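Removed: one protein chain of the complex. Kept in place: all other protein chains.
Right after this comes chain A.
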Amino acid sequence: MKVLSLNFLSCAVKGCKSSSDSYPLHPKDAELVQDDIEVNAQLLINLLPRIDWTALTTTATELGFPALPPQAPTPEELEADEAKLKDLHHLLMETQIMEGKLVCASCGHEYAVREGIANFLLPSHLV
C-alpha cells in the first residue's frame, strides 16, 4: 500500500463514510519498504490538486517522515523545484506499507495489509 493510496481511501464501513474520523486511515505496526521508481513528474503534477494535504501531513507524521510544509505546493512550484518533486515522489510513490494494519478512528476497525496488499473486506455484521 503506497502512501498515495492512503490519501484516496477511507474506512469501507458505510456508516463511517460520513464521519470525518474515518479518513485518513491510521497505519499501525507498519513495516515500510522503499521501492526504486523513476520520477513521473507529469503524474505528480496532475494528481497534486486531488491530494488532501492535511490528511497527507497526518500520514507522513505517523509514518515517521519529517513534517511537511503546512501548505501544498502549487503545480507550478512543483514543476520548477526538482528537489521538492523528488521528495514528494519518494513519499507518495516509493514508500510502501508491506505489512501492518490500517485503523479507522471512527469505528476502530482494523484492516490488515499483507505482502503490500490491503484487505478491505468486512465481516457480515459491518455490511
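Rule of thumb we're sticking to: a residue touches a chain if its C-beta (ideal position, glycine included) is under 8 Å from a C-beta of that chain, and two chains touch if they have at least 3 such contacts; residues count from 1.
Here is the rule we go by: contacts and distances are computed from a predicted model.
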- Task: Pick from "Cytochrome b-c1 complex subunit 2, mitochondrial", "tRNA (guanine(10)-N(2))-methyltransferase", "60s ribosomal protein" or "Exosome complex component RRP41" the UniProt protein name of the chain that isn't shown here.
- Result: "tRNA (guanine(10)-N(2))-methyltransferase"
- Among A:Asn40, A:Thr61 or A:Thr74, which one is in touch with the chain left out? A:Asn40
- Message: In the complete complex, the non-displayed chain touches which residues of chain A?
- Response: 1-2, 4-5, 8-14, 17, 23, 37-38, 40, 42-43, 45-47, 50, 110-112, 115-125, 127
